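As structure tokens, the structure follows; a few thoughts come after it.
Only one protein chain is missing; all other protein chains are in place.
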Amino acid sequence: MNSLLNVILTTDFAFSVLRVTTPILFAALGALISNRAGIINIGMEGIMLVSALAGVVVSSYTANAWIGLLGAVLSGTAIAGMLAFFTLKFKTHIILGGVAINMFASGGTVFLLYLLSGDKGSSTSLPSKVLPSIDIPLLQDIPVLGPILSGHHILTYVSILAVIAVYYLLKRTPLGLQIRSVGENPHAAQSVGVSVVKIQYSALLLSGFFASLGGAYMSMGYLSLFTRDMIAGRGWIAIAAESMGRSTTVGTALTSLLFGGAEALANALQVLKIPAELIGTLPYVATVVGLIVYAIAETRKKRRKLAQKTN
Amino acid sequence: GTTGEAGTAGSGGEQSDQLKVVLLIPGTLGDKSFFDAANHGLEMVKSELGAQTKVIEMGTDKTKWEPTFNDIAAEDWNIVISGGSEITEMFNTTAEQYPDKTFINYDTDIEEAPANVYNMSYSTNEVSFLAGAVAALATQSDMPNANKDNVIGFLGGMDIPGINAFLVGYIEGAKYVDPEIKVAVSYAGDFVNPAKGKELSLIQYNSGVDVIFNVAGGTGLGIFDAAKEKSRYAIGVDSDQAALLKDTDPEKANLILTSAIKKIDTAILEAVTKAKDGKLGTGKRQVMGFVENGVGIAENDIYKSVFPADLQAKVEEIKKKLENKEINVSNAMGMETSEIEAIRNSVKP
Amino acid sequence: MSGALLEMRNITKVYPNGVVANQNVQFSLQEGEIHAIAGENGAGKSTLMKMMFGMEEPSEGEILLKGKQIKLGNPQEAIALGIGMVHQHFMLVPSFTVAENMVLGMEPRRGVGIHYAEAVRMTEETARKYNLSVNPRAKVEDLSVGMKQKVEILKALLRGAEILILDEPTAVLTPQETEELFRELKLLKQKGHTIVFISHKLKEVKEICDRITILRGGRTEGVFNIADVSEQEISRLMVGRDVVLKYDKTQNNYGEPVLSVQQLGAVDAEGKSLLSNISFNVRAGEIVGIAGVEGNGQSQLVEALTGGLTSRLAGGKVEVKGRDIQNLGIREIRGLGVSYIPEDRMRQGAAGEASIADNLISTQYRSKSLNRGPLLRMSSIQKLASSLIEEFKVRCSGPSQPIGMLSGGNMQKVVVARECSTGPLLLIAEQPTRGVDIGAAQFIHQKLLELRDAGCAIVLVSADLNEILEMSDTLLVLYEGEIAARLDSPSSVSEEELGLYMLGIRRQQEQYEEEASP
Partner (left out) sequence: MMRLKYFEVYRTAAVILISLAIAFIIISLVSSQPVETIRIFLFEPLSTLSRMGNVVEMAIPLMFTGLSVSLLFKTNMFNLGAEGIFYISGIVAAVLAIHLSMNGIIHPIVAIGAGSIVGALLSAIPGYLKAKWNANELVTSLMFNSIFFGIGLYLLNYHLRDAKAFSNVSYKFAETAQLAKILPGTRLHTGLIIVLVLIVAAHYFMYHTKWGYELRMTGANRDFAGYSGMKTAKVIILVHLIAGFIAGMGGSVEVLGMYNRFQWTALPGYGLDGALVAMLAKNNPLSVIGAALFLAYIRIGADLMARLSDVPSEMISIIQAVIILLISAEQFLKFWKNRMLLKEAKLHE
């Protein structure tokens, strides 16, 4: 137990929570935007995978991490565009579309990797670039907070800014208003001349944009390489986080953090003498428990409120 | 898929004197480990023996393996190669139906083999013992990135026998150097999650570990990222993993002290060569140890330059003792989970 | 027809499911007129208008604006050409404020964000200009129906609609609200707007329109100056036969009370009183009407009677056949012989993607005649469905057609058929003829009367004053959750007088107190 506390009660641990949260947060924000427009994008995993590979490939061919990032974002968004094209134009069922995108990405990335590097597993033979981590002046000198909040990867900071941006987008901008109207009552949106399909296109593309930032983070910051299927379920976790966050920006950000924290904790718990298989379930158990507690508390609150009112 | 250029086997009738060798991978290529090594062995068979070759990835769905074995065995290949303890039972069953063909299982711990099957196994425990010795010597040393704590690390893909075979040897090797040594052990639960590999490594490095042994396939690639970030050491597995990274990221490669190598590629080449010459003693299992050149640690430029010479000498000494069987290493293969757990717990930091 | 502002020629519309909604329809609109479109449910009125508004594309035919052919691919294009539409079902986003709904799709900007102050100003300005007062900052979900209607009209006007299409705008309004709407429409007409007005209430059509186009079965039946046709003639053209607009209701001998409500009260989650001190009985063979401006407790009363109460009861008792139903589930309440025609047929009354047959049996699939243990008797179900479809004249291709494909009126007939066919002791009918054409409405009324004559106790909640005055044996008027009046011979009360009670201007205090404490 002591060894566990030694791990958890460190700035390193708190630091790692943010690091683990970043890809989940990006993808969850993506899921949030498309969900608010009334479309469940379950192709997160695939979009992230494609952008992770694209970042590595483009950055190694151009020897420039930023162009790599651009490549990652463009290709991830393009995959989302493909999903949008089929589901909005041809009315492919959105869930089937998402499944197909994931399938396509899982095979396609390995295929492409093989064509480019002769390797089916990882991109170690490609000299890809990573985006920098940054120290924040002043903040970095504050004890405790400094080591936790400063020195993160640049995309980690971008993910925090992205929360603010998405919040502003949905709450304050015309596009956000239209996205929400399309999600809540598409007929209403259509009747005032808002093109439902166009808005859903935009939402899906934005969803792809954010997910691909998450993908780029995976291969150009968190790690410095691409390996097959390296997203390893983070896209699904993000979808769950968005759903658990009840499709609000703040809720989604908090639940992403919760997932990140639980995952980091599960890693830390490996110092205990508990079978690794069981420790691995911890983030999920925590989520279910959280979900139940939340749901029960909400029901209780409603009841109590009623009881007060009637007495 | 076919990574070699061979056409389909059935169409090769007109050059029937050419040796035809097929490799069946129970999984997918790209593991940077024994599948890739076996594939490399097949490539050598092709280039050095001029054989017609083909590699088939059977994927992870185990129900498809048996029909694939049967299908392929029915084609006109002379030598059918596959590997793993998992496939041994069905591989042997298939082989028994085709007594005229030679079957090579390049990595299995099961001893029984039908008359036309050649089984190989590697002294994983011994090479891991050596890796453990390297790690223990490094953590005690005054190497630039070593600290004063005598703690080393191990990252496994999953808590399974194939992985624990490395673990037990590693722990014993480390203890041989320093009986008081602590070994932090993590399992990622996944072979394709390098990000998790990195997280687990960072936790180990942060807790005072200065060398981590990677036995986690794709997940393990995250160790090297973590090593670079924290300026600590790592030990690779299966193939010379420093060589993988030397050109693209020398800084990272320089932190990989050595790798515990199973020489599956050369073993396959040798076995096929013998089979071609009719000298392969099938029907038994061949253990490939240091003497047989089946295993070894990578003694590359990095090892020679980064790892201090006096320590290299100590390693060489231990290696000799292993070869002479002066040191006997336990084998996790065949151990109950509880025994392995006891070993793990005995060195837990 | 030269000089027409807008003209639709030879319009045919086939929906993807094969329904031919319009066939070779001709329609023309003169500048500055109010033009009615009348027709039975499913005649194709809404479809025609949706094409004029760019929401649907004609399969064939052309649309001309000021003599020039136009192509309307989407509502945006129609809006740009000065066409606005107020749909029968509200096209509002409930969680948005009035101002947000107003500017949706044409948001004023400040930088990249929405200029909310400007949106509010635009809303206020338009509201002032057309004399339609709304609160720009109120959430739409909190608005009354009449208010929502205003927001809808303002939305169209804000977008510069010269031609304004109103699809059954009065179906949910009280007479007073309707009057107000008509004043506003006349004002709009004066300002030069052209209006298309769809309604099943022919009296209204006569009152406000200049010309009328009648559709029947997807085809144009005729275009008339309103002065040249009578209500009778219009309905005959619509339905193809004479429609009786009066019922001869026999005097019933009422039986025992079936429903007894005593001192019922209810509060909402915030503790605000929704119902208080409600007491009344409904006897076998009696129709008790409940009138009131929407939001005065009718919905809560119905909830209390049907067991679906989501708000909270605060004292009182509801008894059916002497049995207190407050702690009973819906199934048990229905088991006592209670039937319920819900107000919102899309939300509660029907499952859109399920077949007509499935929709018809949802309240009686547990009865022995339809099943054998757990197994359903499929042939009995088919037989029942076919006979109900025939009896209630539901226009459909058969019992297995999904109910969602029917027009609103036909869907309502299915709901009514289901609720009437179980031989109920007590029927709660909430807005049973909302948005239903006169032919169908008449039919539904007849069915209610038949039930009444067979001894069923009926609670009729309706916003249609004519209906409620005609049908009820006893009429209760709800105002702010209390019974404001109890009228024993409703047919002798005028709509205007009823309106005064509904608006709380007049109250029948003493009389009510006496009756409440027998």
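Order of writing sets the labels: A, B and C. Residues in every chain begin at 1.
Operating definition for what follows: contacts are C-beta pairs under 8 Å (C-beta built on N, C-alpha and C of every residue); 3 or more make two chains touch, one makes a residue touch a chain.
Fair warning: this is a prediction, and the values are worked out from it, not measured in the lab.
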Considering the full assembly, with which of the depicted chains is the omitted chain in contact? A, B, C
The listed residue (C:Gln23, C:Gln76, C:Thr213 or C:Ser276) that touches the chain absent from the view is C:Gln23
Option touching the unshown chain, where C:Ala4, C:Ile70, C:Ala138 or C:Ile330 are the choices: C:Ile330
Residue list for chain B contacting the dropped chain reads 1-3, 5, 7-8, 28, 56-57, 59-64, 66-68, 70-72, 84-86, 108-110, 158-162, 189, 333-337
Extract the touching residues of chain A with respect to the undisplayed chain. 86, 89-93, 95-97, 99-101, 103-104, 106-108, 110-111, 114, 120, 233, 236, 239-240, 243-244, 275, 277-278, 280-281, 283-285, 287-288, 291-292, 295-296, 299
Where chain C meets the chain that is not shown, the residues are 12, 14, 16, 18, 20, 23-24, 59-60, 308, 329-331, 333-335, 340, 342, 347-354, 358, 361-363, 365-366, 371, 374-376, 378
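The definition used in the following text is that only the chains that are shown with their structure count from here on.
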How many angstrom lie between the CA centroids of chain A and chain B, rounded to a whole number? 35
Nearest whole angstrom, what separates the Cα centre of chain B from the Cα centre of chain C? 75
Residues of chain B that touch at least two other chains are none
Name, in rising order, each residue of chain A that touches chain B in their complex. 3, 6-7, 10, 12, 16, 19-20, 23, 110, 113-114, 119-122, 124-128, 218, 222-225, 227-230, 232, 234, 263-264, 267-268, 270-271, 273, 275-277, 280
Contact footprint of chain C on chain A as seen in their complex: 168, 172-174, 177-178, 180-181, 184-185, 187-195, 302, 305-306, 308-310
Per the touch rule above, chain C residues touching chain A in the complex are 53, 55, 74-76, 78-80, 85, 87, 89-96, 100-101, 104-107, 109, 112-114, 155, 159, 267, 269-271, 312, 314
